[in-house]
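Each remark here refers to the structure printed beneath this line.
Here the complex is missing one protein chain, while the rest keep their positions.
Order as written gives the chain letters A, B and C; numbering starts at 1 within each chain.
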Amino acid sequence: MKRIRDYGIQIGTLEIGPKNLITDVQGVTVGHVTLNQGDMKTGVTAIIPHQGNLFKEKVMAASYVINGFGKSIGTVQIDEMGTIETPIILTNTLSVGVCSHALIQYMLNQNEEIGRTTGTINPVVCECNDMLLNDIRAGYVKEDHVFQAIQRSKVSFEEGAVGAGTGMVCFGLKGGIGSSSRIVETSYGKYTIGVLVLSNFGQMEHFRLNGIPVGQKLCKIVQSPIRNEEDKGSIIIVVATDLPLTERQLKRIIKRTSVGLARTGSYFGNESGDIVIGFSTANKISHYPTSELRYVTSIHEAEINQAFIAVADATEEAILNSLITSETTIGRNGHTAYSLKEYIEHLTNI
Amino acid sequence: MKRIRDYGIQIGTLEIGPKNLITDVQGVTVGHVTLNQGDMKTGVTAIIPHQGNLFKEKVMAASYVINGFGKSIGTVQIDEMGTIETPIILTNTLSVGVCSHALIQYMLNQNEEIGRTTGTINPVVCECNDMLLNDIRAGYVKEDHVFQAIQRSKVSFEEGAVGAGTGMVCFGLKGGIGSSSRIVETSYGKYTIGVLVLSNFGQMEHFRLNGIPVGQKLCKIVQSPIRNEEDKGSIIIVVATDLPLTERQLKRIIKRTSVGLARTGSYFGNESGDIVIGFSTANKISHYPTSELRYVTSIHEAEINQAFIAVADATEEAILNSLITSETTIGRNGHTAYSLKEYIEHLTNI
Amino acid sequence: MKRIRDYGIQIGTLEIGPKNLITDVQGVTVGHVTLNQGDMKTGVTAIIPHQGNLFKEKVMAASYVINGFGKSIGTVQIDEMGTIETPIILTNTLSVGVCSHALIQYMLNQNEEIGRTTGTINPVVCECNDMLLNDIRAGYVKEDHVFQAIQRSKVSFEEGAVGAGTGMVCFGLKGGIGSSSRIVETSYGKYTIGVLVLSNFGQMEHFRLNGIPVGQKLCKIVQSPIRNEEDKGSIIIVVATDLPLTERQLKRIIKRTSVGLARTGSYFGNESGDIVIGFSTANKISHYPTSELRYVTSIHEAEINQAFIAVADATEEAILNSLITSETTIGRNGHTAYSLKEYIEHLTNI
Partner (left out) sequence: MKRIRDYGIQIGTLEIGPKNLITDVQGVTVGHVTLNQGDMKTGVTAIIPHQGNLFKEKVMAASYVINGFGKSIGTVQIDEMGTIETPIILTNTLSVGVCSHALIQYMLNQNEEIGRTTGTINPVVCECNDMLLNDIRAGYVKEDHVFQAIQRSKVSFEEGAVGAGTGMVCFGLKGGIGSSSRIVETSYGKYTIGVLVLSNFGQMEHFRLNGIPVGQKLCKIVQSPIRNEEDKGSIIIVVATDLPLTERQLKRIIKRTSVGLARTGSYFGNESGDIVIGFSTANKISHYPTSELRYVTSIHEAEINQAFIAVADATEEAILNSLITSETTIGRNGHTAYSLKEYIEHLTNI
């Protein structure tokens, strides 16, 4: 499947990771369950921060709300404790409850002590609203889909109209899952930052390709009535890295996803739930107390600019990848979201 | 049932509302489903902000995180949009997913246009961990319980070991649902502030009765091994008012719940999810745009101190009411949480 | 003086105000004191929110920190109380204390009751670091300059290397003061949003002109060694509007300045103090209590997207105006910051 770089569009100048995916960060895997039939255009995507026991070895984490018209679950505790202790589940807005319940069950199955000798679990579930293409009231997502998405997770994964991205619409085109990564060079060695987005935001007339405002031109050539929609919807942005950081530094870094998002033409629309979840696989946190002080390794702040640039660029590219890899999709009531593939050549010949 | 005032304990000097309950705020109702049998010690409590269509006529709202070790759902959008558009559901930690899903279904049933011609819904579900008395892994709470709790909601409601409070433990004693209210006198007339708590926090040795540190004495006379537990658990505090306010003012007011909480002996323990949800029934917000500018009535800031005092006092009294009205409860593994009733006379004779 | 539109560059599609300045918002005025001689390259800029007594008739206000490596004064109280009660002063980083003291004196002179029968005053002073061109250690800014800047304030004002902008550097070029405005059409009538920036941020290689990444080309043709500087410095963004809003809505709107900032090539650099101060002249707040409830008029949230777009576009254009109107400046140690004017034709002929 051709990605945005295959069309000669390169975001920024930093080196990309081997697969140019969030899974370039060692230990991260991604799995999808795609529900695509008739007016069923939805699904589940699972991001696994590492392959060990996530409850017992938590990852350092942070969240950031770009615009809070969203129903994501789990951010309150992420902010307080600076950790994630479950897979991260993406789905549609009305399936957050189902997926949250399934994720709790999954964690209970993995950890017999939860609710017995130790406390409970903080499920992390994020969402976008796919009602344009999907019959969201039908409740197609079931608990089993969460289990399956987790089980199917692997280093290589598909982008586009798959998993939670099956029914998403972005800039009036078909959106969905996209990913990208960057290598960050510091005095202390090379590290990786990976981004995965679930894109479902934006107004066509504001779309920008590598910064160039091509939206109005696009409006003229796309026939779908969706092109006139206002910016509602949402974007979920998941940032993974192996950079050694404190929680404060991690939060600063993931905030720069908003730079990449803005450069694609978003103005963080009123009804858009633009939520960022970030984690670092360095400095894992054990659930149970340890007999010695923790040593949190972290970069000097003077090295952080490279990470800022990396996360902004990877976010922009992940969004473009979500658009270019998504197939044209006809959903509920015949609503059609076209693929950027159909128009990309017109736009790059400006 | 005797409440804390019936023992001669009076918090502050402000006038209380007619019932001294959150439902003294016109339009607010509360309903419980109590699941109390063997090691099933849990339930659901629903707070209904007003009796019309909540989705179409939202209430102005704010949330405040005292300590974020909690899994409450819905706060991101409350903070961004300043509204609540559903009943507020309280339950146990691992039932948040189930209740969230049920609440979504309830709202879909009430509003055919959701997910069709208008957007989605932001369910508000809050929780405490009742694993000490309840077999929380068993998943006793079902979707129907949410429907029932909403349907049963009324102006008069029980406090104590009922609804979501059935299995809660507070200061090593039996906690649960408690409520209180205050009348706020302003230049513009009288208004009401009501508080409802789900109490499940605190370490016995820190317990304070009307400020007086009686915890250590209590530790000597209570036999339950729970008395030595560290402060984990949580408290959910729901604040209702008919005061005309802007969202900023409402947020300032609900933050003062932490004053009442601190005065009972909480230090906002590490593993305590201390979450506040507040709403004003003045200045309702219509879902659909209106042809004229909104007029938000609001008090001058110089009048706000009375509301600060009222909410602090009502929170303290609601917590004490949750303790004094809860019956001694024997739960999972024979764990026993005693009622404050058993000891109150010893403590007031200091 | 030619502005960016005079070079055929148009940001977005919304209508601009009559002067395309922040002073298109009725009542707002701006004044400068420029200190430009030898290695003295600094100054003061004052923004007056309205022409009455600001202490007695405060404006509704909000602040937003894009990146907090900055020394701005007054944001704590703006956030808590939702008001501004003084002129807004811009200056260099090390002159914040002097300007703050002068602003306090100014307010004491205007209001005899401050510190006697009523409380104190919250001065708002923002800053960027002009040490590259200015001998910032010399302390050239004196208290009188603040008085003069306020006295000189008027509806028509200069942009570029003037006032607080005298010594600023932006994207390795000469930065400084820039402004722009937009007309927002709502169901309730037309309103104005105006933006003024003090630009002192950015790395030349990341510079974007109307979104197009021209920075690397620019690096090849500009001779100044400043072009290789990392992104430190800062930007202060002041947003004025006559839109009727609550404080929550105002805060949402000013947050979208970050969209315009990102589109110029900023990634919110580590050492950049990127601070936004916003106010609405609608719904003024009287210092002394009133006998009747306040009526805060506000738009329905469904109308807010136009304001989001307006503030993003006006911010981007204000930054470009700050660059294009600034004259090439030779400062401390012969450091030279060239004007964008010198290169603009090379960049638009891409």
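Note that a contact is a pair of C-beta atoms (placed from the backbone, for glycine too) under 8 Å apart; a residue touches a chain by one contact, two chains touch by 3 or more.
Just so we're clear, the structure is a prediction, and the values are computed from it rather than from any experiment.
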item: In the full complex, displayed partners of the excluded chain; value: A, B, C
item: Residue in contact with the excluded chain [from C:46, C:61 or C:102]; value: C:102
item: Hidden partner chain, touching residue among C:45, C:129 or C:153; value: C:129
item: Touching residue (missing chain; options B:208, B:294 or B:332); value: B:208
item: Chain not shown: contacting residue from A:37, A:187 or A:223; value: A:187
item: Contacts of subunit B with the absent chain, listed as residue ranges; value: 13, 67, 206, 208, 210-213, 216, 230-231, 252, 255-256, 258-259, 262-263, 266-270, 301-302, 304-305, 308-309, 312
item: For subunit A, residues in touch with the removed chain; value: 80-82, 187-188, 244, 246-248, 252, 285-286, 288-303
item: Absent chain, residues of subunit C that touch it; value: 65, 67-77, 79-81, 93-94, 96-104, 108, 114-116, 119-123, 129, 131, 136-137, 232, 271, 273, 275
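Here, only the chains that are shown with their structure count from here on.
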item: Central chain (by mean CA position); value: A
item: Centroid distance [mean C-alpha coordinates] between subunit B and subunit A, Å; value: 34
item: Averaged-CA centre spacing for the pair subunit C and subunit B, given as whole angstrom; value: 43
item: Where subunit C touches two or more other chains, by residue; value: 252, 301-302
